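Complex shown without one protein chain; remaining protein chains in place.
Entry: chain A
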Amino acid sequence: MDWLRAHPGLFLAAVGDHLLLSLTGLAIGIALALPLGIAVAHRPRLAEASIMLGGALRTIPSLAVLAALLPLLGVGFTPSVIALALLALPPVLVNTVIGIRSADPAALDAASGLGMTGTQRAMQVEMPLAAPLIFSGLRVAAVQVVSAAALATFIGGGGLGDLVTQGLALLDTGRMLVGAIAIAMLALGTEAALGMLERHLAARVRGA
C-alpha cells in the first residue's frame, strides 16, 4: 500500500494500459467472432466445426498463445492485442452459434408463418432469444481477456502485469502485490458486473 501511495501515477497508468489492452483485444475478438458465429449458425456442418474448433482453442493456455505470437509479430502493444483478441474469439464464437441454434424452433416457425421477412425474424426473434447465451460468451471472454492481459507484460504489452514483473525483478513486494491484487479485482469485478447484467437479460428474454 505504501508503494501505491508513493506512485499513484504509475499505478493509474498501468490500470489505464491494462483496460486499453483488454478492451481493444475484446472488441476485436467480438467483432470477429460475433459475425462469424451468426454466419455459420445456420450451416449445420460449419456450426459443428466451429464449436469443435472453439473448444480446442479454449484449451490452449493464454501464455502459450502469447508466446506463439512472439516470433510472428514481435513485441509490444499490437501483438498483445492480437493475442487477447484470439483468446476472446472461442467463447464468443461458440456461444453465438449455440445461442442461435437453441432459439425456440416453434417461435421461429411462428415468426415465418406470420409473415416476418428473414431479417425481421433474425433481428426481432432469433437474436433476442440467443442474446442470453451470447452475452454469457461475452462475459467469459471479457473475464479471460482481463486476466490474460496481465501476461502481456511478457511480450512488452504493458498493463498491470508490468507491476508484477517489475516487483519480482526489483524484489519490491509492495509493487508486485498492488499489481496482483488489482488484476484479481479487475477480473472479479468484470465477472460480477457482467454476471449481474446477464441474469437481468436472461430474465427479460426468458421470463422466470
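Before moving on, here are some points about what is shown:
Here, a contact is a pair of C-beta atoms (placed from the backbone, for glycine too) under 8 Å apart; a residue touches a chain by one contact, two chains touch by 3 or more; residues count from 1.
Heads up, the rule we're going with is that contacts and distances are computed from a predicted model.
Taken from the listed names "Pyridoxal 5'-phosphate synthase subunit PdxS", "Phenylacetate-CoA oxygenase subunit PaaC", "NADH-quinone oxidoreductase subunit K" or "ABC transporter ATP-binding protein", the protein name that UniProt assigns to the chain not shown is "ABC transporter ATP-binding protein". Residue-wise, the contact with the chain that is not shown comes from A:Val125, picked out of A:Ile100, A:Val125 or A:Ile155. Considering the whole complex, the residue from A:Ala6, A:Ala110, A:Leu168 or A:Ala193 that touches the absent chain is A:Ala110.
Think of the hidden chain as still there; on chain A it touches residues 104, 106-117, 120, 124-125, 128-129, 204-208.
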